[in-house]
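All protein chains of the complex are present and in place, except for one that has been dropped.
Chain naming follows the written order as A and B, and within any one chain the residues start at number 1.
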Amino acid sequence: MKKLTSVMLVLSMVLTLFVGCNGNDDPSGSVDTSDLYNQVMARFTGELEQGAVVKVLENDTAVELGYVEQLIEAFNEAYKDKGISAERMNIDQYSDLATDGPYGYGPDVWYQANDILMKYADNRHLLPLPVYDMECYDQIPQNAWDAYATDMNGEAFYCGIPLNVQSGMLYYIESMLPDNWETKWDVNSNGTPDFFETYTALYAYSELCKEGGEKTKYGYLDETVDTYFMSGYLMTYGAYIFGDNGADARDIGLASGESYKGARLIQQWAGQMNNTEILDTAFSSAAYQYLANGTMLCTITTPDVSRMFIRAMVSTGNWTEEEAAVDLKMITVPRLPISADLTADNWQDTITNMDELTVEMTMMGGINGYGISAYTDYPNASLAFVEFATSYEQAVLRNEYLGVAPARADAAATISETDATVGILFDRLDRGLISIMPAITEIGQLWTPAESFLIDLSTDPYRAERDEELMYDTEEKIQAGLERLVTQIRDAIETLA
Amino acid sequence: MKKTKLTPRRAADNLFTYLALIGMSVIFLFPCLWLILASLSKTGSLYDFKGFFPQEYSFQTFIDLFNDDVNGLYPYKTWFFNTLYVATCSAFFGTILVLLTGYVMSRFRFQGRNTIKKTTLVLGMFPGFMGMTAIYIIMTQLGLIDKLESLIFYYSATAPLGYMVQKGYFDSIPNTIFEAARLDGATNLQVFTKVTLPLSKSMLVYTVLTQFAWPWSDVLLPKLLLKDRNMWTVAVGLFNLPETHFARFAAGSVFIAIPIVILYFCLVKHIVNGLTAGSVKG
Partner (left out) sequence: MKQKIQNVGHFLRWTPWQVKLSMLVMGLGQLCYGQIVKGLFYLACFGLILTYFITTGFADFIGFFTLGTNEENLWLGIPGDNSLTMLILGLFSIFILIFTVVLYVTNVKDVVYTARQAEQGKPIHKFRQTLETAADDKFHMSALTVPVVGVSIFSILPIVFMILIAFTDLGGDVVYPKLASWSFSAWKKILSLGKIGSTFVKILGWNIVWAICSTALNFIVGLGMALLLDKRNVKGSKFWRAFPILAYAIPGFISMLGFKYMFSQSGPINYCLDQAGLMRIFFLTNDASAKWWARGIGLFVNMWISAPSIMLMATGILSNIDTSLYEAASLDGASGFVQFKKITLPFVVFSTTPVLISQFVGNFNNFGIFFFLREGVISNYADYFLASDTDLLINWLYKLSVDNNYYSIGAAISLIIFLITASLSLMVYVRSAAYKQEDTFQ
């Protein structure tokens, strides 16, 4: 009897081994997954936890405009027979997952920008996701996936699903364009005003506005101290933030290449604008009113705030909501002069000889997406929600409600049939003209030193007026300033390590 | 009554005095007035003003404050009642505790009294929010995160630390009253409830008022302990309003400021007594 039992035991063990081996065959068959990967993904069995209520934390604008309500209802409808549901978490959109999560007060699923989500991924507060099996995997470009990549034991894991791509776009109101722009400002007759095509032309037009007589008081106004948008100037001329595609924090490239040229351009703009309000980051809140009431013709900001512009336009009383939605336009950012001087070339030449005299502007961008908290009790239900929310239908709906560009090729293609800007953004992402914000925690040390530098840089034109000493009047000084900035960031990273 | 002669010197003095008074009033009134104007702005954005004055006026923001919570993002009505609840409960418990402490420290001499005195002084010198991480963890262990009771506990439990003012007041009541009561056979408890409290109306009012007013302006602690927007107090909610909703912020502030200001005005006499009690009478 004893012998029989032991033989049965051995047999059953051997049998399980076989079964186990067979089970290890990768179902998708397309990607070779390592043992580590399988171990980490073990929790995603595909079996939905019955009675699970997935807590979803979304961003405030999406809530305000009703998109989230629609998403939750649609999900609950679709999964009503499967025993799971979702609900929106009504907390601050910037939950501190590291302190709240362990005690159970964090969300299960979180939609945010990649730099914020990845801050938590470093310390494993977010779960790595089985992306190779997801239906959206092929639809999203690799550089978008890279925004959510983190490394464990030399292997790349993705802690978020990219959903939207954000980068700066130029906003303007069509009815504020000068009446004669088709004759005076369309040298290459392509239906686009020239001052939106190159920065040199925009500079020339802004100078004209200052003389008076145009519909708006200023041409282009923007806060020149915002690191997110102004870094584009530096990056177009050879700078980068962190080396190795944003992964190596020891290699800070803000002073590399000819980035001082970009810095000089920023200074030129600051001087041209002649308005000290641009030296304060609070300008971004004022921008909506200023565009709507004709203070400025155009400004650069991200597509997700288009509703704020529309609201401001409606509040002036000159547009209804429908009229405002039609009149507000977005276009890709102008091209920068290779000479790195906005006054050097004749603006007409930059239009006719566009490829020789100008270069497309690289801008910093972010990828917003969904992550799953490592403290969730319902990983499978959460994954089901994330798959639902990043599906083609939801991506298109999100654009309808909020105007944000999807990171999925199929959704982008559909939407760009009606809305060209989405196509533009996606195209720029694909071509690498959008430099995605690095996802490592050290990025947090970039912002304040950079802002200080930009403030000093931009204030120089005003110092001349106040008879103060100029800080950055020569190229050498600018380069030195940039190098000092790099040192400051490096010091901050090292001190806090 | 002898009428004082209006000499040039007196006239100059009068002029100067009234100028100073007017200057003082303008400085103190003006920002409040600005906030009120801002709350009546039609567009709701700070950048739409002509200087200090909105372009157009309307009461819409006030109505919106209560009716439109922007899909659950800014439920002002809920915040208001939350804060009312916290303020009332912590005023009740906190007053009892701090009055008891002040009374005991004033009337009794016992072992450990000096320790308590010195410890209180020392505790008051620590930066207030230093213990916040600890409070957060304590509250998680007690399961009180995201519940208003956590605030009530905290405010009531730390109220006794401010006993010096109450003690000063009780110090000023002559000993003879207490001795007489004890001679009549009253227990210490009875002395407190039947003799001391009736005599301390000013101090009672002052204590209740200060305890009541604090939760309306405390931002940091509730921000840490309360997670869900529907659990927030008014202070946290107003602090979290983005700049683009400036009129809402102004309207919300005006709305809670009005009752507090009225309360303060009605109870000024008691406040003065309370504040003076914290000082030493020479």
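Rule of thumb we're sticking to: contacts are C-beta pairs under 8 Å (C-beta built on N, C-alpha and C of every residue); 3 or more make two chains touch, one makes a residue touch a chain.
Because the structure is a prediction, the values reported are computed rather than measured.
Student: Touch as defined at the start, partner being the missing chain; which of B:86, B:135, B:148 or B:181 qualifies?
Tutor: Considering the complete complex, B:135 is the one touching the chain left out.
Student: Out of B:40, B:91, B:104 or B:205, which residue would touch the omitted chain in the full complex?
Tutor: Once the missing chain is taken into account, the touching residue is B:104.
Student: State which residues belonging to chain B touch the missing partner chain.
Tutor: Within chain B, the residues touching the omitted chain are 10, 13-14, 17, 20-21, 24-25, 27-29, 31-32, 34-35, 46-47, 49-52, 97-98, 100-101, 103-104, 108, 110, 116, 119, 121-135, 137-138, 141, 153-154, 156-158, 160-161, 164, 171, 175, 187-190, 192, 213, 216-217, 219-220, 235, 238-239, 243, 246, 249-250, 253, 256-257, 260-261, 263-265, 268, 271-273, 275-276, 278-282.
Student: Against the chain that's been left off, what residues of chain A make contact? List them.
Tutor: On the chain A side, contact with the omitted chain comes from 39-40, 42-43, 98, 102, 123-125, 127-128, 152, 225, 276-277, 279-280, 282-283, 285-286, 374-375, 444, 448-449, 451-453, 455-456, 459, 462, 465-466, 488, 491-492, 495-497.
To be clear about the criterion, only the chains that are shown with their structure count from here on.
Student: What's the distance between the Cα centroids of chain A and chain B, rounded to whole Å?
Tutor: 43
Student: Applying the document's contact rule, which stretches of chain A touch chain B when the two form their complex?
Tutor: 60, 63-64, 66, 68-69, 88-92, 95, 99-100, 103, 105, 282, 285-286, 288-290, 293, 308, 312, 315-316
Student: Which chain B residues qualify as touching chain A in the complex?
Tutor: Chain B reaches chain A through residues 42-48, 70-73, 136, 140, 145-146, 227-230, 240, 242-244.
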